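Worksheet: one structure, shown below.
Of the protein chains in this complex, all but one are displayed in their positions.
Up next, chain A:
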């Protein structure tokens, strides 16, 4: 093997290592991967999206990729076959395996929060019931990474707002425990606008706002 050939081989190997596609918000389990039925939805979401609605499926919990893929299919079956929707209602699902499952994705209007909120929000749902339990840390961080990446890629506005499902619909979702957690998220804005930090207010002499 000549010297030049060796050089080329190493260069190619290095490039392979370097080449991580930064365009997608990976790793997300794609629809093909969890064997989703084809979507019949056509309504496109206007981007960038300003709101994210966090809910829970209130269904079974799954802890492994295999069981979460099955659970995603179950949720889709319920929405698409039994309720007659065009697809699973959520834009993304989060499993306790710490993985994000692609639902309707960034570009399609979801069916999670009613007619007022669906066209202006991305709906992410934690697979499970979180009234009395909390999702594991890997699931929470998967969700936050997804949203941070969405903002970085321009799917969400940089100042996007996270809402609990119960803030926008009459429901218990996302469950008491998960709701308490998301209220601590930096982008959470349940009711009032976040005032500027105290120090600015004092320093520039603003009273409120």
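Quick note on the criterion: a residue touches a chain if its C-beta (ideal position, glycine included) is under 8 Å from a C-beta of that chain, and two chains touch if they have at least 3 such contacts; residues count from 1.
Here, contacts and distances are computed from a predicted model.
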Exercise for review: Would you kindly match the missing chain to its UniProt protein name, picking from "Molecular chaperone MKKS", "ALA-interacting subunit", "Triggering receptor expressed on myeloid cells 1" or "Mitotic spindle assembly checkpoint protein MAD2B"?
Suggested key: "Triggering receptor expressed on myeloid cells 1"
Check your understanding: Which of these, A:48, A:65 or A:136, touches the one chain of the complex that we don't see?
Key -> A:48
**Study point:** Positions on chain A where the hidden chain makes contact
**Key:** 1, 3, 6-7, 10-11, 13-14, 17-18, 20, 22, 46, 48, 50-51, 114-117, 119-120, 148, 151-152, 157-159, 161, 163, 166-170, 186, 190-194, 196-200, 203-204, 206, 208-209
